[in-house]
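What follows is a single structure, and I will ask about it in a moment.
The other protein chains are all here in position, but one chain of the complex has been omitted.
Letters A and B mark the chains in the order given here, with residues in each chain numbered from 1 onward.
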Amino acid sequence: MKPIEKYNPAVLFLYFLLLASIAMFATNPVMVGIAFAAMNLTAVSYTRDGLGRAYLFFFVIFILTSLANPIFSHNGVTVLLVVNDNPITLEAVLYGVMTGIMILSVLLLFRVFGTLMTSDRLLYIFGRAFPKLGLLLSMTLRFVPLFGRQRRKIENTQRTLGLYKNENAIDNIKGKLSVLSAMTTWGLENGIVTADSMSARGYGIKRTRTSFSMFRFERSDAVMLTLIIISCGFIFLGIAMDRLKTDFYPRMQLPPFSLYAIMCYVIYAGLAFLPLAAKIRDRIIQRKVFGQE
Amino acid sequence: MVVIGNSAIRKILRILIPFFAVPAAVLAGVYVFEDKMYAYVSLLITILSVVLFISGFERRETGSRRMVIVVVMTVLAVVGRFIPVIKPVAAITVIAGVYLGGESGFLVGAITAVISNFFWGQGPWTPFQMFSWGLIGLGAGIFGKYLKKNKPLLYAYGAISGVLFSVIMDVWTVLWNNEDFSYDAYLAAIASAAPMTVLYAISNIIFLILCFDTIGKKLDRIKTVYGI
Partner (left out) sequence: MEIIRVEDLNFKYADGKQALKNINFSLEEGEMLCLCGPTGSGKSTLLRLLKRELSPRGEKSGNIFISGRRQDDLSDREAATDVGFVFQRPDMQIVTDKVWHELAFGLENLGVGQDEIRRRVCEIAGYFGMESWFERSTDSLSGGQKQLLNLASVMVMQPKLLILDEPVSQLDPIAASDFIATIGKLCREFGISIIAAEQRLEELIPASDKLLAISDGEIAAFGETRECVGTLISNEIFSSSMPASAKIYMNLTGSYKEESTERGKERTGAASDGSATAGFAELPLSVGEGRRFLSEYIKKHECAPEVVKAVDFAKAPEAPEDAKTSEHMKRSELAKTPEDALEFREVYLKYERNGRDILRALSFKVGKGEIFCILGGNGAGKSTAVCAAAGLFKPYSGKIKVFGKDIRDYRGQELYRSCVAMLPQDVQTVFVSDDYNGRHPYDLSGGEQQLAALEIVLKTEPKLLLLDEPTKGLDAGLAQSLRKRLKELAAGGVTIVIVSHDVEFAASTADRCAFLFNGEVVSVSDAGEFFTGNYFYTTAYNRITRGILKKF
């Protein structure tokens, strides 16, 4: 096993997609619990920057989703209290809490996804399927920082020319708008050089352009892909055959613990902890090869 | 795909299938599928409709200059999303749609969603944003002739597209959060998102008032000078 980010982006993409889908659609507290534990640890080990702030936001989402369900869903038999003739049931609260945890896990998962699926990886996937769209995305990514820099340059120049005359809000907005306008002109007029540069290198002479990427599909990618497909297939089969379903209404039941279900839990845990395991393994190996810090 | 001779019918179908049949299928899915399956189905269908549109774009030829202009407009929208509180994304998409046509409008909206989410966070909401903003741009392209001439209509379109965006995104919120698609929850979501919806609508109108003519003039100039 190699560090997770070294895998082919398509494998990574599929991995995250399936992991999230299972968490979202299994409706199984054990699965959600596994995803929650795994994604918290993974997020901490992969995306430490700004995680605290993210957690604050996630907590708000959690509270909102957990509250929303019992307010709108009046199924369930164990009535806790009655508000405006509407019963608030224990089952709805529990379901809400599970949904909240599920959403939290998925949000964390997408946070990790966002860190690992850098723009060039996502571009590789888009580009393979849609070469022209891939090109548009790549061009946009190239232009965004260029525009950002130009905006700062224009602002600086205009400040010395007295654009922001008085420091009040209206002048400020007016100034910002004329900077936006200047940027538009700049981009459109100079973009023609970019367009010419594209034509000069044969853009559009062939209807089907290739979309090149430095990423390769190695043997280890094939192994990982097979592994992911087989294990997720197994779990999805379980979902389809209602082997994993946990009913909350009318009365909450315990999640299933059949052999099949337990196998699913183990496999899912294996999948969900994969990035963390890869990271720990990599640490140990690095330490072996290069010595202590 | 089935070959349809009449280009007008083909064109109508191309618009009808992804943008009317597909949402209808989402709603049908809501009733047909149990549990959370319709959340999945709606996500799937949203992705498919975006894919369908993009495939059309892939098959056509697009000149390098048009590509660059689409990119410039997209970058403006992406950079604009960093403006606090009021966001010009939809307004710029509308301008692109009106002046460059529906396809370019769609692309500006959809690509803005993908790229700006590199900064704002990718997630299952990305396809929905692509779809909503894309639709706003496409609509602006289809009604471009009228929107260009009739300012009140333009502002109305801006307001409607703000509401439309909110409504589509709320469908997703509800499907994702709740075990059921209930109208109560949906209405509640819409109600709780109402301040945002109003903000979207207002910022669309503000940015259309401020930018439509300025940017439009620049686009018109570019189109004539560089022959697009």
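Here is the rule we go by: contacts are C-beta pairs under 8 Å (C-beta built on N, C-alpha and C of every residue); 3 or more make two chains touch, one makes a residue touch a chain.
The structure presented is a predicted model; accordingly, all values stated were derived computationally and were not measured.
Novice: From the list A:81, A:161 or A:289, which touches the chain that is not on show?
Specialist: A:161
Novice: So which of A:196, A:218 or A:282 would be touching the chain we can't see?
Specialist: Residue touching the chain left out of view: A:196.
Novice: Taking the entire complex into account, which one of A:115, A:172 or A:185 touches the absent chain?
Specialist: Touching the chain that is not displayed is residue A:185.
Novice: Spell out, residue by residue, where the missing chain touches subunit A.
Specialist: Missing-chain contacts on subunit A: residues 119-120, 123, 131, 135, 138-139, 141-142, 145-146, 149-150, 153-154, 156-167, 178-179, 181-182, 185-186, 189-191, 193-194, 196-206, 208-214.
Novice: By the contact definition given up top, give the residues of subunit B that touch the hidden chain.
Specialist: Considering the whole complex, subunit B reaches the absent chain at 217-218, 221, 227.
The rule is short, and it goes like this: only the chains that are shown with their structure count from here on.
Novice: Once you find the CA centre of subunit A and the CA centre of subunit B, what distance in Å lies between them?
Specialist: 21
Novice: Using the touch definition from the top, list the residues of subunit A that touch subunit B in their complex.
Specialist: Those in contact with subunit B are residues 20-21, 24-25, 27, 65, 68-69, 71-73, 95, 99, 103, 106-107, 110-111, 113-114, 117, 119, 122, 126, 130-133, 135-137, 139-141, 143-144, 147-148, 151, 177, 180-181, 183-185, 187-189, 191-192, 194-196, 198-199, 203-204, 207, 248.
Novice: Hey, which residues of subunit B end up touching subunit A in the complex?
Specialist: Where subunit B meets subunit A, its residues are 35-37, 39-40, 54-55, 57-58, 61-65, 67-72, 74-76, 78-80, 107, 111, 114-115, 118, 121-124, 176-180, 182, 184-185, 188, 210-211, 214-215, 218-219, 222, 226.
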